[in-house]
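The complex appears here without one of its protein chains, the remainder shown in place.
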Amino acid sequence: MSEQTGTGEPVVPPDATGGLDPEALEAVIAAPGARFRHDYLEIRDLRVVFDGFVAVDGVDLTVTQGDLRFLIGPNGAGKTTIVDAITGLAPAAGSVQFGGVELVGKPSHKIVRAGVGRTFQTASVFDELTVLQNLDIAAGAGRGPWTMLRRRHVVPPEVEAALETVGLTQVRDLPAGVLAHGQKQWLEIGMLLVQDARLLLLDEPVAGMSQAEREETGLLLQRIGEQRTVVVVEHDMEFLRAFASSVTVLHQGRVLSEGTVAQVQADPRVVEVYLGSGAHGRGRGMAASAAEPAASTEVE
Amino acid sequence: MSAATGTATTPWWQRSTVRVAGGVAVAAVVLFGIAPAVLSDFRLNLLAKFLCLAMVAVGIGLAWGRGGMLVLGQGVFFGIGGYLMAMHMKLADAGPGGVPDFLRLYGDGVVPGWWEPLRSPVVTVLAILVLPAGIAALLGLAVFRRRVRGAYFAILSQALAAAFAILLVGQQKVTGGTNGLNGFRSFFGYDLADPINKRMLYFIAAGVLIAMVVVVRLLMNSRYGELLVAVRDQENRVRFLGYDPANVKVVAYAIAACFAGIGGALFAPVVGIISPADVGVIPSIGFLVGVAIGGRATLLGPVLGAVAVSWAETGLSEQFPSFWTYFQGALFILVVAFLPQGFASLGTLWRRRRGTPADAPDDPPTTHPSAPGSSPDADDDAQHAADSARTAGRHA
Amino acid sequence: MDALFSQLFAGLSLGSVLLLAALGLALTFGQMGVINMAHGEFIMAGAYTAFVLQAFIPDAGVSLLVALPVGFVVGGLLGLLLEVTLISRMYRRPLDTLLVTFGVALVLQQLARDVFGAPNVDVRAPAWLSGAVPFLGMNLPKTRLFILGLAIACVVVLSLVLKLTSLGRRIRATVQNRDLAETSGVSTRATDRLTFFVGSGIAGIAGVALTLLGSIGPTLGTNYIVDAFLVVVVGGIGQLKGAVIAAFSLGLLQATFEYSTTASLAKVLLFVVIVAFLQVRPQGLVSVRTRSLA
């Protein structure tokens, strides 16, 4: 049932609600910076094998706090698989540490409790619950049984603030299933915020958004990235160029290149991968974008 | 879901208490006032039996409708509750130190040690409350932790029911085999042949059922209730919010098992027999019919559905035994395929047609006087949007 | 020693029966996620097909051999009818298919009762299947050898079809990534229908074969359905080899338990083993990894 509502036409036009509100963000993330000082993601020799197929083959990756790292690469490069491996969804070997805590081998919900939050390619919010309920659940992983078994009497302040931040206050009592696609993505980001994730893994967060929404989302991510560790899997090159502070290019499960946007774009190996395999597939944007930026926008 | 929506769109905490109290009052009048007045002793006892089945349905509504766990093996917990109570009654009838007749007939004429504690009424009641829930919790933890879910869980729970029935039959020496346990004379000391005490049993069943519905109502509207729906719809997403969905599911599964156990425990004295025929695969699926028909995700749908189906079965099968099987099959097919939210959704549809904003299904239309236009625009839009969403979900 | 080998054969034979009953399910459940409780009734339909054909073809052997393809078509058509009328509108609600098809099962059972009468009917075994083949000091019943052979033949043919034909490729493509298959021009609707036809058809074949071993009555299917599902659950979805391994493992286990304890206890023990097994491999013996989150 839920899938159906997801594919149906959004009932609420995106412009019926306010845009993002960066001011309100401060209320959510205005935690002392010291909290995040030692937070960095350190991946060493990560390998993921499915029934003999090597999806991720010895990846090393370090993302520090304050970085806004983009992961790109052609289809099948292993981008989403790395995110899956970090969050315990894919069987991983090697080491993934965040804030000094080893994540490999932990069940997903414990990884999340270590401060890792993620979104999915297809927006996965709880369609039948309201926006408010979605955020409330995201905020509540640490609640005791007694709180859980009672009804919500007041809206928690961090939920209130997150609503403001992602501009969904107006629609907070609507079922999330009726939101427009972009709004669902924002709701997901809002959920990461109230969940107080210190490492945010975002899988194609701006897919399906309008140009204006992308701008807003990018700014939002930048601000979040100042304090927290953010990894974005994205195909939209224009978005990447505008907001990435660093880029890792993956190819066939390995790191192909790493550096700033400019460095990566100048890397001949990257150009070759994208041009060689690249007339098809979603990775074509990288090379093409050098010549024709406007053509690179892809809608999922 | 609609209940959940309702809680958020209305000043819930003021109104819902009133609503619950009102609902309980109405139910009490019907069950304690009208039913005993108009029904013969025989029919009243029949109703008591249906209420016991409805208890199982309430639990299934929670686990399946809200939690998405298709529990095909509730007969197991129903049976555990029923056999515990039955065994206690047999031991009590036999008197202190006595041996129930079936143990002499089929067994070795001694009471096995593990039946002995059931001589105590306190232990029996505790066991009925704790054992089904405990077993469900253990089993649930085992399978949910390993992410066995969906069809896998359904088939496993069905196999559990099959195995349980075979076990009961096979251990005839201590369980009475296919004959089950029957011929109870007293219920906690009260003579079961006395119509007055049978009537009393009916009142107990009615009271317990109302209590269960209230408990489920509170659960549905709690944060836990929201979380349960979230787990049903996007289990992995919940995991990535830092919850262990296994725990969330186990709670609902254990509560459903507990309700089924209590239903079984009251079923035994009401009907006068509990046997493997009441606990196997077929009766376990049978529990689902009423829930599906009434509306699995609603509060009262399962209860009304279960009672209605049982009533129809008793009535129709008398005249047309083979027709009843067709009818039952057709009900399953038509309701699940074309009306997945059960007859409860008809009510919502009807209200929508009339332009009244849909609300929680247990909400009488009269308590929502707001006419279109009388509320702020945004609210109105919200209602329409919510309605469309629900419709979309229903026709999925 | 003798008893050991006999039991080994009994286990293999039971495994082949389970396999025949479960093979079609492995296809429909594995590939489409449809929990078809009426699968047992398709088996029953196959058995009654053999019974009806016997009235027209006097020679038991010929009639049995004719019944196999006819049973396949009868089972398949029933499946197709079910798919087109009901299941096609329920792919997004796999659990609900279980309830709907249970309703269908009830109706089909009662239909059989009204058409053929409640008492069991008999299908005569052909003369060339009576008796036993001596082998290593054991007597292996010919009927069981026949069924073993039939089960193996079904698996071989089916896997060849899956591997070599375009239908097979479409089925495998759909099972591994439905959306991608669809966007690549595979008509998943037609594929689903064909899959359901084949899966239900195999149930019909199973029904014909089972007439050699057991009773033919309206409740024939219910005797096999739970076991068949357990085979599929243990086997894992998406590949036939899982079902094959699971069927023979469960057959051997059941035979072993039954020999050392009792038939009743064997069933219960089997269930315990299966739950324990799913603790280790919750997705069954083999599973195709899909990308979907749910």
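For reference, chains read A, B and C in written order, and residue numbers begin at 1 within each chain.
Keep in mind that, in the parts below, a contact is a pair of C-beta atoms (placed from the backbone, for glycine too) under 8 Å apart; a residue touches a chain by one contact, two chains touch by 3 or more.
Simple rule for what comes next: contacts and distances are computed from a predicted model.
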Which of "Carbon-monoxide dehydrogenase small subunit", "NADH-ubiquinone oxidoreductase", "Urea ABC transporter substrate-binding protein" or "Heterodisulfide reductase subunit A" matches, in UniProt, the chain that is not displayed: "Urea ABC transporter substrate-binding protein"
Interface partners of the hidden chain - shown chains only, full complex considered: B, C
Touching the absent chain when the full complex is considered, from C:L212, C:V231, C:A246 or C:L285: C:L212
Of C:S6, C:S88, C:S159 or C:N177, the one touching the omitted chain in the full complex: C:S6
Listed residues B:V271, B:V289, B:L331 or B:A344, member touching the removed chain: B:V271
Touch list for chain B against the chain that is not drawn: 28, 32, 36, 40-42, 45-46, 49, 104-106, 120-122, 125, 166, 169-170, 172, 176-180, 182-184, 186, 188-197, 199-200, 203-204, 206-208, 210-211, 271-273, 275, 277-278, 314, 317-318, 321-322, 324-325
Chain C residues that touch the omitted chain in the full complex: 2-3, 6-7, 9-10, 13-14, 17, 113, 118-125, 130-132, 139, 141-144, 210, 212-217, 219-220, 222-224, 255, 258-259, 262-264, 267
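Keep in mind that, in the parts below, only the chains that are shown with their structure count from here on.
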Mean-CA-position distance for chain B and chain A (Å): 41
Gap in Å, rounded to a whole number, between the CA centres of chain C and chain A: 45
Centre distance in Å when chain B and chain C are each reduced to the mean of their C-alpha atoms: 33
Shared interface positions of chain C, touching two or more other chains: 92-93, 293
Residue list for chain A, restricted to those that touch at least two other chains: 1, 3-4, 120, 124
Contact set on chain A toward chain B in their complex: 1-5, 8, 11-12, 16, 87, 89, 107-109, 112-113, 117-118, 120, 124-130, 132-134, 136-138, 140-143, 147-153, 170-175, 177-178, 191, 195
Contact set on chain B toward chain A in their complex: 1, 4-5, 7-9, 12-13, 16, 218-219, 221-224, 226-227, 229-230, 233-234, 236-245, 340, 378, 381-382, 384-386, 388-390, 392-396
Parts of chain B lying in touch with chain C, wherever the complex brings them together: 68, 70, 72, 139, 142-143, 146-148, 150-152, 154-156, 158-160, 162-163, 166-167, 169-170, 234-237, 281, 285, 288, 292, 322, 325-326, 328-333, 336-337, 340, 396
